[in-house]
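A single protein chain has been omitted from the complex, and every remaining protein chain is retained in its original position.
Here is subunit A:
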Amino acid sequence: MRTIRVSVIGFGAVGQGVARVLIDKKEYLENIGLDFRVVAVADSRTSTIDENGVDLSAVLARKQSEGVVGSEKLTGLEIIETIDHDLVVETTPTNIITGGVGLQNMLMAFKNGRDVVTSNKGPLAMKYGELIEASKAGGSRFRFEATVGGAMPVLNLANDVLAGNIITNVEGIFNGTCNYILTRMMEEHASYEQMLAEAQELGFAETDPTYDVEGIDTACKLVILANCVFGMNATHEDVTITGITKITPEALLLAQNEGYVIKLIGEVNDSRINVAPKLVPIDHPLAVGGSLNVASVQTDLSGPITVTGRGAGSIETASAILSDMISIYRD
């Protein structure tokens, strides 16, 4: 049995999902010889630390009832710096202007030779090159499947599973909020504003939806894809972006009459990184409905490979984090 000492930094929906998944999969992990011992959990205000392993069920319960994870005041950054452990699971919220606290956390982890698994897009979309260099300098392993497409495997699919293939193009739907709004607009023949309101009521869209509906979230994911799969050194300023706010129900109807649906499509290849609403033939694999994500990877040997799945959600995103954690330590 190999024991890996873990900190979970950030305890919102994703961090809590990771805790739940680690509890649920304890036996499975033991069977493959892995013991992920969480020695510290931090949210934005408090933390809890126990070298012998934090009781995750108790932490989840306390977060539910009191809104905090513990009584200690050590910040995530301080935990990463001072508590002896192997892996930092970084699940703080994304900030795409500065990279936010996530960027500092990751750099500190690498400085101390710790491995990092993250779902936080901001730092990767802003400072990809710097982070990769820092991880190499620290001899750290760095995985971030959860940043692109939630539960849907894209990065590891392109880099590991399809190894040997040259990837020539990746296109797909990388934002569930936009897909939900466009799908509902078509179904109900309703305006963008109406369906945005519905999405907000159901919790599919944030109170300030700009980041999703203007295509910025999709752009960040494309930047990570461009860097990680195509070896570029791009930032979100290299992406041409058009959002979905101007789409009309009439346009969706006209498209339908011609055999198309309108989807917010992100596309990356050697020559461009682009987010824009596009016409997708109704019977095309990319024409998935609801809040699903989908990605079609164009390869030289295998042709197109298309995956679809849930792009967000607490447990779904945690599943991508868990798979990264296992793949680092299984060997």
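The rule we apply is simple: contacts are C-beta pairs under 8 Å (C-beta built on N, C-alpha and C of every residue); 3 or more make two chains touch, one makes a residue touch a chain; residues count from 1.
Following the convention adopted for this analysis, contacts and distances are computed from a predicted model.
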| item | value |
| --- | --- |
| Hidden subunit of the complex - UniProt protein name among "Pyruvate ferredoxin oxidoreductase", "Succinate--CoA ligase [ADP-forming] subunit beta", "ACT domain-containing protein" or "Phosphate transport system permease protein PstA" | "ACT domain-containing protein" |
| Sole residue of A:C220, A:V280 or A:A318 that reaches the chain not shown, by the stated touch rule | A:V280 |
| Residue among A:D217, A:E267 or A:E316 that touches the chain left out of view | A:E267 |
| Contact partner of the left-out chain, one of A:V59, A:A255, A:I273 or A:V288 | A:A255 |
| Residue of A:I9, A:I247 or A:A312 touching the missing chain in the full complex | A:I247 |
| Subunit A residues touching the omitted chain (full complex) | 169, 171, 242, 246-248, 250-251, 253-255, 257-258, 260, 262, 265, 267, 276-281, 284-286, 296, 298, 303-304, 306 |
